[in-house]
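One chain of protein is taken out of this complex; the other chains stay put.
Labels for the chains are A and B, by order of writing; each one numbers its residues from 1.
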Amino acid sequence: MARIEVGSSAWFLIRDRAALISMAFLLLIAVSAIFAPLLTPYAKQGMGDPDLTAKFKPPSIEHPLGADSLGRDQVARLMFGARRSLSMGLLVVLIAIAIGAPLGMIAGYLGGWIDEAIMRVTDVFLAFPPLLLAIAIAAALGASYINAVMAIAVTWWPWYARLARAQTLSVRERAYIEAANSIGVRDRVIIRRHILPNIMTPIIVQGTLDVGTAILVAAGLSFIGLGTQAPFADWGVMISDGRLFFLSGRWWLSTFPGLAIFLTAMAFNFLGDGVRVAADPRLRRLL
Amino acid sequence: MAILTVENLRVQFKTPYGAVYALRGIDLALAKGDILGLVGETGCGKSVTGRSIIRLLDENAQITDGKIIFEDNDLLQVDDAEMRRIRGNRIAMIFQDPAAALNPLFTIGQQINDVLRAHASEAREDRRNRIVELLASVGLPDPAQMVDVYPHQLSGGQQQRAMIAQSLAAEPDVIIADEPTTALDVTIQAQILDLLRKLQRERAISVILITHDLGIVAETCQHVVVLYAGRVVEQGSVAAIFADPQHPYTRGLLAALPRPGGRGADLKVIPGSVPSGLERIVGCAFAPRCEHVMERCRQQQPALAEMGSAHLSACFLHASAQYD
Partner (left out) sequence: MTDSLLIVRDLSMTFRRRSGLFGRRAQQINALSQVSFAIEAGETLGIVGESGCGKSTLARCLLRLLRPTGGSVRFDGVELLALGDEDMRRMRQQMQIVLQNPFSSLNPRLNGFDLIAEPLRTHTEMSRKEMTDRVASLLAEVGLSSEFMSRHPHQLSGGQAQRIALARALALNPAFLILDEPTSSLDVSVQAQIINLLFRLQRQRGLTYLFITHDLGVIQHISDRIAVMYLGRIVEETTSEEIFAHPQHPYTQALLSSTPVPDPASGGQRIILPGTAPSAANPPAGCAFHPRCSQVMEECRTLFPTPRATAPDHQVSCHLYDFAQYQRIAPTITIPEEERQQ
């Protein structure tokens, strides 16, 4: 394992208790998602196979979180659902950064009409209510896991473009950019080698904070049927499926996936906050 | 007669990397009506010394030992309320960057008025006249108009003058000036140093002038204390120290300055760089860079030894040197 240098950002991050617990929790979720087939005896059910003998079984030793309307073990469903929910959250943010950050850097570094054009496009995107826009796009593309991801990412990239542009504007004024220019380094190399690494920290912080929100929005799309399709499930689908039976006393069906979303989103927020503090020497003394 | 004495002052900073020993036993005395230069390179502890005196250190700093005697009181023992009274009324501080030390939201007049209101009991109109007087005394043009001007409307030199006017408002006995001209141009620096000399002459204010510039010390101060790695290595009258520096570090510093007539010749160099403060220093802190280093220097810390009238130096090269 790499040695963590005293006083480095990583060192400050692990000293932040909330961030540390969040990291452990997210690691647990990620491990149980990745190794789900090995960790549960109900792997088949996790992927959608019904077991009508266990229909609506309340939490028990056999099914710690109960079983759903098709008798599928809720723990297995949650573990397999985590694969989709987590990956949707991460993919949305990664795609949004991949589109937004380069555009923001180009706008900020080159300025002029290019800047104007890119920023006006982001304005147009930001003028729509994001969830509504995502619903419209997802509906237009057709209901599927990947289309839901694309739809949310498309509403999200302008935030990263703006963040990257603002950061670039300040980094552009640093003396080392002028020094690189005086050597004759080309613009694209300056953007890649000198600007990108120096604006990454705030983008990573924002991204970490956003994964939780992206999971929520993805769950929302799945909830209204525009995301993951049966027989697979994510946490949003599980809440949606379970809500019909909530009033008839099968509270465990919606409660546990809801709790999973809540805790995961919260963990990403604590982690994002921790990264922000650890990466900024001025905030470190808050620890 | 000393108005302010610092004895064996030790300060350390808690950092994530461990404790930084900023001051490792500082002794100095400011004579009444004197300008005392506190000189040294980055990290020698000159600013920390100034801030310790008015107890304005960062929160991670800890004064572990020592006394700061001001008129029979140990400033390290008085309570916060008393310290606030002393700071401002009796001891004022001028900072390197006046733009950062003045509040941008209030006029110069308002900021000086705050000091007057806290420290004197004059009527409002009298205060206004007093502010105009103060601004005139530091050489600001159109003092009557300057009262209602905001800091950003002033040039750097004028801001520093306004800062000085503010620090004079409570008629302090001691001014601590921390690199007051470093952010200014030479011609403006000359004006501000001239002003400090004038204040010292006309108002008998005692000044501690913290600087890295030996030229400023030579032209402005009567006495000088040379610091290295949180300790005093040499102190004495400016005349004695510039004419006959004793400590190898002081000699090195003076020799490293480019001088008229020496064009193209190699400058004398002190090899290496200052210690970080993180490591525990055993022996003389300057030993690793010293050309006269002896075995003893690496084990024992030399104490200040008398070199002549009011001239002290801490080095084992001196016959009378003792270890500390």
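Heads up, the rule we're going with is that a residue touches a chain if its C-beta (ideal position, glycine included) is under 8 Å from a C-beta of that chain, and two chains touch if they have at least 3 such contacts.
Since the structure is predicted, the reported quantities are computational estimates derived from the model, not experimental observations.
Contact with the chain not shown here comes from a single listed residue; of B:L75, B:L134, B:V238 or B:A285, that residue is B:V238. Touching the missing chain, out of B:V6, B:V174 or B:I270, is residue B:I270.
Screening A:L26, A:A54 or A:A180 against the full complex identifies A:A180 as the residue touching the chain left out.
The chain not shown here is touched by just one of B:V115, B:L134 or B:L214, and that residue is B:L214. Mapped onto chain B, contacts with the missing chain fall at residues 41-42, 141, 155-158, 185-191, 193-194, 212-220, 238-239, 242-243, 252-254, 256-260, 262-264, 266-271, 273-274. Those residues of chain A that touch the chain absent from the view are 174-176, 178-186, 189, 193-194, 197-198.
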